[in-house]
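Removed from the display is one protein chain of the complex; every other protein chain stays in position.
Think of it as A and B in the order they're written, each chain with its own count starting at 1.
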Amino acid sequence: MKYVDEYRDPKLAKGVAATIAAEVDPGRTYRFMEFCGGHTHAISRYGVEDMLPKNVAMIHGPGCPVCVLPVGRIDDAIRLASDPRVTLCTYADLMRVPASRGTSLLKARAAGADIRMVYSTLDALRIAEAEPDREVVFLAIGFETTTPPTALAIKQAKTMGLPNFSVFCNHVLTPVAMRAILAGESGEATRLDGLVGPAHVSTVIGARPYEFVASDYVKPVVISGFEPLDVMQSILMLIRQINGGRCAIENQYVRAVTSDGNARAQKEMAEVFDLRESFEWRGLGLVPHSALRLSDAFAAFDAERRFDIHTVAAADNPACECGAILRGAKKPTDCRLFGSLCTPETPMGSCMVSSEGSCAAHYVYGRFRDRSRARIERAAS
Amino acid sequence: MNLVMKPVRRKLDMRNGRVDLSHGSGGRAMAQLVSDIFHEAFDNDWLRRNDDQASLDAPAGRLVMTTDGYVVSPLFFPGGDIGSLSVHGTINDIAMAGATPKYLSASFIIEEGFALAELQRIAQSMGEASRAAGVPIVTGDTKVVERGKADGVFISTAGVGVLPDGLSLSSDKARPGDAVLVSGSMGDHGVAIMSRRENLEFGVEILSDSAALHGLTASMIAVAGGALRVMRDPTRGGLAAALNEIAHQSNVGFAIAEDMIPVKPQVAAACEFLGLDPLYVANEGKLMAICAPESAETLLGVMRAHPLGRDAALIGHVVEDERNFVEMTTHFGGGRIVDWLSGEQLPRIC
Partner (left out) sequence: MCLAIPAQVTELLDDNMARIDMGGVSKAICIALVEDVEVGDFVVVHVGYALSKIDAEEAERTLTLLREVAAMETPS
């Protein structure tokens, strides 16, 4: 596969790992957060952490829109889907997210709700067109990567005059979330030395929106491609900046990301969406100006207005450490519920819900390392 | 004057006819359906007797029996259909024990309104698969349910076979040091099915690998039966499910290498597209075998000499591990575990 295989080359990986090991300052630790859930998944799936020196720690950030969607919004989606007139179209990732009272979209479907998994908004539009007596609602989630496709679908529905199509919008914004994480730094436990910036969000928004990280928080950002070699190169670039006392926004994913991003996509987003005053994020609480809703011009396609949805906030399990984990203050293994009550089959909180969440990634790919650590700790005590 | 009137027996309208409730009622209509479609396709002495059961010579040795249900959707897919799949799958369950499959039964639950032409296609496909494998379908049953109560047709099968003396393969027999072999590329069947699923349609030239493996297993047993611990065909849940199950049953772990696991480039690309892991994708014509390490080379040679084992490979070894992890060195060089599948593998968008 072109533009994929080359960036997974194990020989190059060994070489880059050796260079990283040679260039790190043995007298300090480096703590980098990869913001994007896709990077979390890639790091776990390819075992990238095995290739990094012990004094480089990767903190997994909240860039997983499935993980940060609050329970109240899933409850709303389930309630919508339980309306016999409604066909709810959703990305497959959301099916198992736990909602209130042990429900989920998957369980709602088993109970008879018309919930259909789609690959794309285009599929949802097709369903709305083919089944005019169904109220087709598209459950929209995602950061700026996924928002332009939703914008186009809404515009397409308006052009086609599709009366039975609407969108339940939960799109969220990356730079604002980054600021919330950085503002929450409160000491050594949460210290971050730099950020690995998202790959495909950046193809849309460009590199400029991250400049505040360098100017306001004095931390470097390297926008990284999606493949494991991209991630390793980006980590090396961050290490070099820190060692050299520099602090800039750099772009490693030059083959797909430009400074200005995708102007057309940005224009579509600006036309269809408005900024919400605030939005609740699972694990982060209320974050102002962090999410989007449909603008008045497209109100007719807004499921919240059409179905008069008023979200009721629902609390997370009190023992759940997702909030601290999303901010990088704690690790999955620091949570009492991890691996016992909270597993991928029985997720209690956001970090275990999607394969990109820190806890899920660690559980599915990485928890075998806990044994060696536990053995070392037992031997030391 | 002819006083003895015999009703004119109308032929089934295979082109445009549909199954209706009378075909399940036990009366003439059902007898005709069974005869014209199933007996015609499976054709053998037992079925020609038209009994409700088949009388079989009891073979010498230990009897092996299996039962399976087939609910695949879509019914017809690149490389096969629910019919051929049911024959191959049942035979494979017997073959994985090291047994020689002898007889099959097939029971059909058909939805009212199902096209006779499609039923005939499925039956013909089963007949062909059964003949090619040399394992007859000796008895069966037919039921018809109301529209909406079955997804076209469901097939339930049973199979019996005979185990050679002294052979006793089992999931609890894997031991540290044993070699892990696979007979060929992983993930073909699941990708072929998914490429035809609604809302996921993509163009790819992958055929299901649906095939009967008893010829392959027989040749493996002839050469190194004593060295084999367990064989498993990695169907639902893929290779990952098979390895995790055996790890738990045998109370061991596995150390495997991603680079050693054969995956066709198009299957890899389709999985990339959908965010799936080929290790979790179903296979219907492949087997995994665990054997004593000193016999691995010999077994590989025998497998590669067989048309269904050309791409056979050694993918790793059994290790001591009380936590029963399947550890894998990735292509990239780092390590990860191949864990149990959580629920159904839904295509990942993230």
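Here is the rule we go by: a residue touches a chain if its C-beta (ideal position, glycine included) is under 8 Å from a C-beta of that chain, and two chains touch if they have at least 3 such contacts.
Bear in mind that the values here come from a model prediction, so they are computed numbers and not experimental data.
Of the listed residues A:K158, A:H200 or A:K331, the one in contact with the hidden chain in the full complex is A:H200. Only one of the listed residues, B:V19, B:V135 or B:A270, touches the absent chain: B:A270. Of the listed positions A:M33, A:V56 or A:I141, the one in contact with the omitted chain in the full complex is A:I141.
Summarising the interface, chain B meets the missing chain with residues 201-205, 265-266, 268-270, 272-273, 275, 348-350. Contact residues of chain A toward the unshown chain are 1-4, 6-7, 11-19, 21-22, 36-39, 63-66, 91, 93, 119-123, 141-143, 145-146, 148-149, 152, 198-201, 203-204, 225-226, 229-230, 233, 236, 252, 254-257, 262, 264-265, 268.
Please note the rule applied: only the chains that are shown with their structure count from here on.
Put simply, the C-alpha centre of chain A and that of chain B have 38 angstrom between them. Against chain B, in their complex, chain A makes its touches with residues 1, 4, 8, 10, 13-14, 17, 37-38, 41, 44-51, 64-66, 91-93, 95-96, 106, 116-119, 123, 228, 343-345, 354-356, 363-369, 371. Residue ranges of chain B in contact with chain A, taken from their complex: 199-200, 265, 268-269, 272, 274, 323, 325, 327, 329-337, 339, 342-343, 346-350.
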